[in-house]
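Apart from one protein chain that is not included, each protein chain of the complex appears where it belongs.
Moving on to chain A:
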Amino acid sequence: MSTQIGRTDGAPAWSRLAGIFEDRLSNIPVLMVLGAIWLFFYTRNEAFLSSQNITNLILQIATTAMLALGIVFVLLVGEIDLSSAILSGVCATVVANYAVTSGWNIYLALAAGIALGMIAMVIQAVIVVFGVPSLIVTLGGMVVFQGLLLVVLPPEFTVSVGGTDYAEIASADVPTTVAYLVAGVVWVGYTISRWIHARGSSNDRIWAGVLSLVIGVAVFGGVTVLSRADGLPLPVVILGAMLIVAAYVTTRTRYGIHLYAVGGDRDAARRAGIPVSRMIIYSFAILGFCAAIAGVVDAARLLSVSNSSGGGPLMLNAIAAAVVGGTSLFGGRGSVWSALLGALVIGSISNGVQLLGYSPEVQNFATGGVLVVAVAMDVVITRGSLWPRRA
């Protein structure tokens, strides 16, 4: 018997360090880009990194990040979606119709909107599973949902949700003490699970300690920075909860492995007995869920739904966020955190441009440039060399 894995035994310190971070580098490029952007705006105007502006920033990106999270699930199985942004507008409108116009209980109305989002996405997924490329199916879906939005809107093409339970979704706060308590539970739970898993390997133990520290700072720091007078804004809590559940599901469950397997090699997944078609349908259903939530949060923040709900740059921003965050367009690579990090990059640019009073086209140039640069960095890192492969 021989031990094959003793890669760090007697190795020099630098390679030991490299060993710890090996294979865990996927978020580094986007973090570097984000750091550079923040540094740039901060040096121009210190208010950029004020607690108030960061809270603003997160509220601005919440919709994009939620939608991008759903898109990550679809990208991971090697598909793409163009219809979810406009679908989010449809769902938000349906919820507004029920909750505001018809006076339903807000939770019931929400459930109806979520169900609509998931069903609409599953229908598209079934067509995809039958072999029509998802690019085409969801392009068609996008147009259909645009029509559907006009159908579900009232004749005046807008529903105001100001002053209702609906608007509370964006304006409510979770009391700071409760937020700290929940953050504490999450952090302790995370640390314990990391530690249990790490037993036995010194590499893993070091990594567990580092991660636990980072997560602790992120969670408690996040709550501190993002709290406003009455507590933590509800959209922040919703986004955080969605991310944590998604992170657990994708990295700690059998479903998560199968998700990556389907994106990595469909034939291999099928031969291993993984229900590939079902996994694709699940991913679209999750996107439908995320789209509905994103739409409702957006409408609650803007205090109305209208024929422009889910329109504008939302769709492209959400896809760009997922990709900038490091999720591969080709399937099987990426993480749910890329949704948050990518949305932060894109949101920081527009927030900073507005803060500094630059003209709007600067934002377009910067966002487009960052998209290409981030993906290029990812390609270079994946390939391990700066130059294109020959032949």
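One rule holds for everything that comes next: a contact is a pair of C-beta atoms (placed from the backbone, for glycine too) under 8 Å apart; a residue touches a chain by one contact, two chains touch by 3 or more; residues count from 1.
Note that in this section contacts and distances are computed from a predicted model.
The subunit not displayed here is recorded in UniProt as "Sugar ABC transporter ATP-binding protein", chosen from "Xanthine dehydrogenase", "1,2-phenylacetyl-CoA epoxidase subunit PaaD", "3-isopropylmalate dehydratase large subunit" or "Sugar ABC transporter ATP-binding protein".
Touching the missing chain, out of A:L39, A:L213, A:A272 or A:V379, is residue A:A272. The omitted chain makes contact with chain A at the following residues, 1-5, 7, 19, 22-23, 196-197, 199-200, 252-254, 256-258, 260-261, 263-265, 267-269, 271-274, 332-333.
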